[in-house]
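First comes the structure, then the notes that go with it.
Every protein chain except one is present and positioned as in the full complex.
Our next item is chain A:
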Amino acid sequence: MEDLALKSTAVHPAGAGHNWPRNDGIELDLSWVLDQRVNFSAAERRVQTLPGRRTVKKDAQAAWLLKAVTCIDLTTLSGDDTTERVKRLCAKARQPVRQDILDALGMGDRGITTGAICVYHRFVSTAVDALEGSGIPVAAVSTGFPAGLVPHDVKLREIEASVADGAREIDIVITREHVLTGNWQALYDEMRDFRAACGDAHVKAILATGDLKTLRNVARASLVCMMAGADFIKTSTGKEGVNATLLVTLAMLRMIRAYEERTGLKVGYKPAGGISAAKDVLNYQFLMKEELGRDWLEPDLFRVGASSLLGDIERQLEHHVSGAYSALNRHPIG
């Protein structure tokens, strides 16, 4: 059946680009923020029933998983990261799937890479060097990641330093206190400053949804960050007790949709943490397509912060090609 939901006029090259007008933000509209209501049970039913309504099989499944690869922000955010570890990850980002598998899928010439590499500031320049010529952007977590409790001016200086080192994307963390105390003006101001500090680098606002607890908080924080000029809104640092879930995803996607309805601007979405299986990422993709549309399946509007997801996708792709279930050690480590 022809899929008429496909109405996009944008070009979607493989690899991360930024093909939409940037969200420069709007004035803080407090009444719009406070007007947001999220019915938890209804949201739950939506995400629970979606996997029964949408699935992809065979070639379509391989294609969707490959698309997911192009949306991965391949990430290492550990205390024991070193330059060599980061270089290894960058190599994997350039060639995330074995060439023979890509060839067998008829995708060998598409230049499939991950969406980005995501590291701490210390390793930005290492990654930039390692990725030179690949077009793969380097993203830096910033602003006192993960807790975000360092002084505000330190946060801004950290952003500027990463941008100076060549980071094209900055993943900032918000001050959760502003959300938990309903201080939307403070959240807006903070986010505005972060955005300004980023300059041409795209900014992803990490809400730390696991700390915000309620979908209502998540929805309101999403909206405020978009009003303040976030290019992406992102669930979590990966360090909270609960990270990305389909439920918070639904709440955030609906805010992205509402923001687009009102401003015409497309804001991207990045779930992070806890997405490690191929079938999980498919459900996120279905939700993106259903709630936001085709445009949000490309890396300029969708990223997945993950480290072990890629390995599972590689196994699924090999299975698709060979018919035999695969093993992790058959795919180069990242």
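Rule of thumb we're sticking to: contacts are C-beta pairs under 8 Å (C-beta built on N, C-alpha and C of every residue); 3 or more make two chains touch, one makes a residue touch a chain; residues count from 1.
The rule is simple: contacts and distances are computed from a predicted model.
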- Query: For the chain that is missing from this picture, which UniProt protein name fits: "Cobalt transporter ATP-binding subunit", "Fe-S cluster assembly ATPase SufC", "Aldehyde dehydrogenase family protein" or "Peptide/nickel transport system permease protein"?
  - Reply: "Aldehyde dehydrogenase family protein"
- Query: Which listed residue (A:T214, A:T263 or A:S276) would be found touching the missing chain in the intact complex?
  - Reply: A:T214
- Note on the structure: Across A:L66, A:A130 or A:V248, the one contacting the chain not displayed is A:L66
- For the chain that's not shown, point to the residue among A:V86, A:C118, A:L131 or A:L297 touching it. A:L297
- Touching residues on chain A - with respect to the absent chain: 1-6, 12, 37-46, 49, 52-60, 62-64, 66-67, 105-107, 110, 214-216, 254, 289-290, 294, 297
